[in-house]
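A quick write-up on the structure given underneath.
With one protein chain withheld, the remaining protein chains of the complex are depicted in position.
And then chain A:
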Amino acid sequence: MTAAPGSSTRAKPPRPNDAPRGNAALKRVAFGVGGVLLLVALWELYKAVGPAEGVVVGDLTILPRTTDLAMPHVWDMITRLFGETGSGRNAVPVWSAVLEASVFTLGVAAVGWVVGVVVGMLLAVLMQRFRTAESAVLPWIILSQTVPLIAIAPLVRRWGSQLEFGDFTWENWMSVAVIASYLAFFPVSIGALRGLNSPDANHVELFRSYGIGWWKTLIRLRLPASVPYLLPALRLAAANAVIGTVVAEVSIGLRGGIGRMIIEYAQQASGDPAKTWAPIFGAIAVGLVAAGFIALLGVLLRRYRRGEVPA
């Protein structure tokens, strides 16, 4: 686009934005919708042609049963969303119950994400600043992720309940948020450390030649340079926080969120198989909102992503 170096003085500056952007976005949306439709088509196709008892080799079921109990029709799942939760007096439409639970779960996940991001960033900065900290802390960070969630959930709950100062009392949702942050901090700390160490020696020495100290170099050079590494890490952290919240809601026994709802509705599955899928759609919606938020963040920070290799 830019003219040859020989004539560069006279060349016109390139326009800051290229036109075909909008087209590409449209194409991506089309592909996304197409993917979902394809999935629906595959589901219904298998349900139509697959054997009712599933495909069994020896004792092993390698493809699921196609009964309405195991695989309800997609339209049944959707119509069920607009039905009532039950027949009682305080029955509400399923979609509104799911929406309420989704908002609750999203809130807890957001708290977990924020805590995880803050902790992950602090750890990364610490490891960047002190080489010894990197070798001392990094193995523990990696090890921490091998501890199963089921094991830490009761621990967090017990420790939390022992916390008491003034009016503050530990609540169950906080335990869930802590577990979500436990899963969220990991990708952030690893991604941010890579990002903070990503500036060329050239850039670091330039700042040194300006007589700029470590702290200001961190703010003005290392943090901006880490954005291309940080965004995928934040996206992963968001996914981890959502999954962590849903699973921890079940292990801690927290009411009000998607996690408990999945369990409750699954218990009614024999009589109402399509209803089981409603909270699963809710969980997907929560994930989409979280991913959308990160995408928005990426747009806001796009200036720091110049020259980024599209992943």
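Here, a residue touches a chain if its C-beta (ideal position, glycine included) is under 8 Å from a C-beta of that chain, and two chains touch if they have at least 3 such contacts; residues count from 1.
Note that contacts and distances are computed from a predicted model.
Asker: Assuming one chain is omitted from the figure, identify its UniProt name from "Carbon-monoxide dehydrogenase small subunit", "PqqA peptide cyclase", "Acetolactate synthase" or "ABC transporter ATP-binding protein".
Answerer: Of the names offered in "Carbon-monoxide dehydrogenase small subunit", "PqqA peptide cyclase", "Acetolactate synthase" or "ABC transporter ATP-binding protein", the one UniProt assigns to the missing chain is "ABC transporter ATP-binding protein".
Asker: Which one touches the absent chain: A:T132, A:T146, A:Q162 or A:S209?
Answerer: Of these options, the touching residue for the absent chain is A:S209.
Asker: With the missing chain put back, which residues of chain A would touch it? List them for me.
Answerer: Residue positions of chain A that touch the missing chain: 1-6, 8-9, 11-14, 16, 200, 202-203, 205-212, 216, 220-221, 224, 227, 303-304, 306-307.
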